[in-house]
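Note that one protein chain of the assembly has been removed; the remaining protein chains are unaltered in position.
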Amino acid sequence: MSEKKQERVGVYVCHCGTNIAGTVDVVDVAKWAQEKLGPQGVVIAREYKFMCSSLGQELIEKDIKELGLTRVVVAACSPHLHEKTFRTAAKNAGLNPYLVELASIREQVSWVHTDKAVATAKSKAVVSGAVSRVIENRALDEIKVPINPNTLVVGGGIAGIQSALEIANAGFHVYLVEREPSIGGHMAQFDKTFPTLDCSACILTPRMVEAGTHPNITLLTWSEVTNVAGYVGNFHVTIKKKARFVNEELCTGCGICQEKCPKKVIDDVYEAGLGYRKAVYTPFAQAVPNFPVMDKENCTYFIKGTCKACEKFCPTNAIDFTQQDQTLNVDVGNIVLATGYDLFDARRVSNYGYGRLPNVFTSIEFERLSNAAGPTNGNIVMRDGKTTPKSVGIIHCVGSRDKNFNNYCSVICCMQGLKFAHLVHERTGATVYNFYIDMRTAYKAYDEFYQRVLEEGTLFVRGKVAEVTDAARNEREKGKLIIQTEDTLAGKQRRIPVDMVILSSGLQPRHDAKDVGKLFGISCSMDGWFTEKHPKLDPVATMTEGIYIVGCAQGPKDIPSSVAQGAAASARVLDKILQKEIALEPIKASVNQEMCSGCRICNGLCPFNAIAFIEDDKVTEINPALCQGCGTCVAACPAGAISGTGFSNEQIIAQIDGLLLKNLELA
Amino acid sequence: MNNDTFEPTIIGFTCNWCSYRASDLAGTARMKYAPNVRLIRLMCSGRLDPTFVLRALSSGADGVMITGCHPGECHYIEQNYKALRRFLLLRRVLKGMGIEPERVKLVWASAAEGAKFAAETTTFVEEIRKLGPLNWGKTDGGSQTVDREELSTVHRPSSEMEAIA
Amino acid sequence: MPQMTDERIRAGLTREEDLSLLHEVSMKTAGVSHLEMCIQCGTCGGSCPVAMDMEHTPRMLFAMLRAGMREEVLRSNTPWLCVSCYHCVVRCPQEVHIADVMYTLKGMAIQAKLYTDSTAPHFSQTFVDMVEAYGRSYEMGLASRHYLRHFPLRLPSMMPMGLGMITKGRMTITPKKIKHLDQLKSILRRAKQLELTS
Partner (left out) sequence: MNKYLLYPGCSMDSSAKAYMESLNEILEPLDLHLEEIEDWNCCGATEYLGINLIPAYSLIARNLALATKQMDGTRTVVAPCSACYLNLAKADYYMQERPTLGAKVNEALAAGGLEYKAGTLDVRHLIDVLVYDVGLDTIRSKVVRPLSGLKVVPYMGCMLPRPDYQHRWSDHEHPTELDDLLRALGADVIDYPLTTECCGGHMTQIGPETAFELIRRLVADADERGAQMMVTVCPMCQMNIDAYQNEANHFFGTNYHMPILFFTQLMGLAFGKEPGDLGIGVELVSARNALANIGVEVPVTQEPAAPRKKDEGLPMPRRWTRHEGKKEAVK
């Protein structure tokens, strides 16, 4: 260090009101830094009530200008909160923003420790580490890249549709990719929507049509994203468009092929296993687009080589058995993930008997039962297809709020259970019981709906149902499903015989959410939902710039919230598009080719293919546009030829020594 | 030395995307944990050069905690596996050098696992407390010019005092 | 991730003074009881095959523990009726080790001499006495001692069954003993000392 130019470091210790000062003796920390770290180059150490306030920032700016500071350490909160604030302050005063370090003494010290002496000592070490490190920081320039104005929206449920429409209406192009043959998502399966009981199809279909016909939207159904490369502003996306075996140019959506197809298949997706479709099908009448798809697994022609009934009857010769999967490449600047949820598999709660006891239904089965376009034309009947139940039990929290299954509250099930109670009551006049742990009817007009269902005479029992059984103990129970539960308000165990049980199943992350997260470079929470950047202040952005999450992909939520999120993400995307270019963190690896021995150890380490070997020179090169800055290659290079800006060996080793107060020895 | 009064010093390496955020979350939720760990933020556990660990141990740390995203959840796709490989190798190297390999621990903690981060930290401190001080690179004369009195007030009071005595 | 109660306390996640009676029961229970996690959903009371004879459902008992109602809890017949069928344990959404908590409450009730009906505690004690004396259970000795004391009137109706058991060779008149009874006794002696220090 002796041969280096002595840096002039300013240290600023924040009180954060009492958040830090309550546990850390901030005055002592500043005094100590000034005295003990003086030899390192600390020329000034101050403490202040709120460093992030404009007065606090001005303090730093003034010192940079007047004292000629060349480095700044702010001991305050986590860099994830205010790093940007103080970097901007430095920039305003003419100092390169990357010569500022944040030492976190709030999240990592004052909030997690109680003993003031210990917390103060630890804060000193943290400041010491930051001072040592900042001296090794180098001035860096932000990398500016242009933003591609196109956007990819993945998932054509209500959240994805909303998001796509907002962006398209603003005049920018959207690729809307949907895995199923039609957009619409879960909402297309529902009959009524709570709490207003609007017909789901009536409010959804116009949006679907708008998305299907919008000049700025390229609709890619029966398609999946298979690869994503690049970074914010410049994503290169590969999409597999599965063969429909129907020529979309020629098909008029007349439906004759479906009519003529002799193969009936249980529809596990749209009809939730309660109804049938053909091997060539559109999932429902209002499907967008209206072109059918051929289910290759079940098509008689694909199985036996004969049939082709659909081809024979198609008036426009649109059936094409030779169609192949297509691969499309599109470039987009931003990506919105609206991949939705899977329904909890109620068979896992074996004590509720779903799958064993015929008249136990899941929520989605009930949605189809009660839907006028469903397999029973909206008649609420038991599994025999004809008997109307005289008594119905609705069980809440199935698979939710349960450590054996999903830990979290699925948000929608209480209201869903109330909606079911209303529909059963209205259509059958049956006695309805709702079994709940806690009734959660937050949000506008929800509790009013609860009141309405109470008024209708639904019987509420507070208790998580223990089991549903057909083992009768007496005559009254014979031939019924018996719901056994503790009525916790009465403090007694009850056995309530009913004809039909509806399980208000919870929502869970898509079975492939982890893979999708990996594909797009975003993470999942413990429960498997995509992780937002900030749970309160940045709920639709992710840790990966340019990737947004909306609807149930981010966590369980109802329709209004999903729509709001879809719109919110669009605002964020439009903000990016209108900026035209974006500054990237200049944290990149680079190879000093003088030192590179050409050993190629690093070559296989980069998952982003940023590392290439130049055969002619027998050295390795890193493409800064592709490098994401993880630093794995830096750590691996045996020759020490690769360096990583922002997290160089010198910076980290200096920080280690600083944290361990080894730097004091050098004085 | 009485291990009950020994306060170990531990360096913790964290990943910017998961474990550092887990420690942020532990802070936001005001979870209390042992104060003996001092954190260094890296962009990824894959950035961890094993020499950083050796440097920390030789500069006075009694243990090193390496944290990263759960397998399969790496922000950079798979670099935490490389960290795992290096960690396993490093433990063998340490053993060869006569240092208890348990002084280095690998913990997976996602950004949502503030509670896990806090609990693992506390547990690790207890484990190192049982192992006792490392005193590596400190016993052989060398740079003994440290202001010991100063250190004793800010840094590991009991262990340092006894080491001098 | 479920954490151990004592670890939670050490990490400052749970404060000891918040727990008192609940904490005491939790600490005395084998494994990690998760008792403090109860959300009063009633899965246990709903699952229990003998709830009809219980003075309190298990759920109510846990609420009473929280309220610090020591005497009422220890006097309740609920733990004594528990048949250890573990239905509640596997269904509990909070993973409370309900059956083990019931064992703890029985032990505490015996120590505090707060049980109301002595049949069950005496049966347990007689069983344990036999095991401690022989290393094996001794059904004949147990049955005769127990029935004479608590169900003398039931004996006549039981006689055919008992006789059947004996004639069919399903009950032996003499107890079986293990070889190293001394070893077992010293283990149990030490275990009892350790129990007191915990």
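Here are some notes:
Here the chain labels run A, B and C in written order, and each chain numbers its own residues starting at 1.
The rule is simple: a contact is a pair of C-beta atoms (placed from the backbone, for glycine too) under 8 Å apart; a residue touches a chain by one contact, two chains touch by 3 or more.
Computed from a prediction, not measured in an experiment: that's the story for all the values here.
In the whole complex the chain that is left out makes contact with A, C.
Checked against the hidden chain, the listed residues A:L274, A:V432, A:M543 or A:C602 yield one contact partner: A:L274. Of the options C:I39, C:A63, C:L114 or C:L184, the residue whose C-beta touches the omitted chain is C:L184. Remark: the residues of chain C touching the chain excluded from display are 4, 6, 28-32, 49-50, 52-53, 79-81, 83-87, 89-91, 99-100, 102-104, 106-107, 110, 119-120, 123-125, 127-128, 131, 135-137, 139, 146, 150-151, 154, 157-158, 160-161, 164-165, 168-172, 176, 178-180, 183-184, 186-192, 194-195, 198.
Listed by residue number, the positions of chain A touching the unshown chain are 266, 273-274, 345, 347-348, 350-351, 354-356, 358, 362, 375-376, 382-386, 467, 469-473.
Here is the rule we go by: only the chains that are shown with their structure count from here on.
Distance from the chain A centre to the chain C centre is 47 Å, each centre being the mean of its Cα atoms. Centroid to centroid, with C-alpha atoms defining each point, chain B and chain C lie 44 Å apart. With centres set at the average Cα position, the gap from chain A to chain B is 32 Å. In chain B, 31-33, 113, 118 are the positions where the chain touches two or more neighbouring chains simultaneously. Annotation for chain C: residues 12 touch two or more other chains. Of all the residues in chain A, the ones that touch chain B in their complex are 32, 36, 78-80, 104, 106-109, 111-115, 118-119, 121-122, 124-126, 129, 514, 517-518, 521, 523-526, 531, 543-544, 587, 605, 607-608, 628-632, 634-636, 644, 646-647, 649, 652-653, 655-657, 659-662, 664-665.
On chain B, the positions that touch chain A within their shared complex are 9, 11, 17-18, 20-21, 23-24, 26-28, 30-33, 35, 38-44, 46-50, 52, 55-56, 59-61, 69, 72-73, 75-79, 82, 86, 110-113, 118, 143, 145-147, 150-151, 153-155. Touching chain A in their complex are the following residues of chain C: 2, 12, 39-48, 51-52, 56-57, 59-60, 87-88, 90-91, 93-95.
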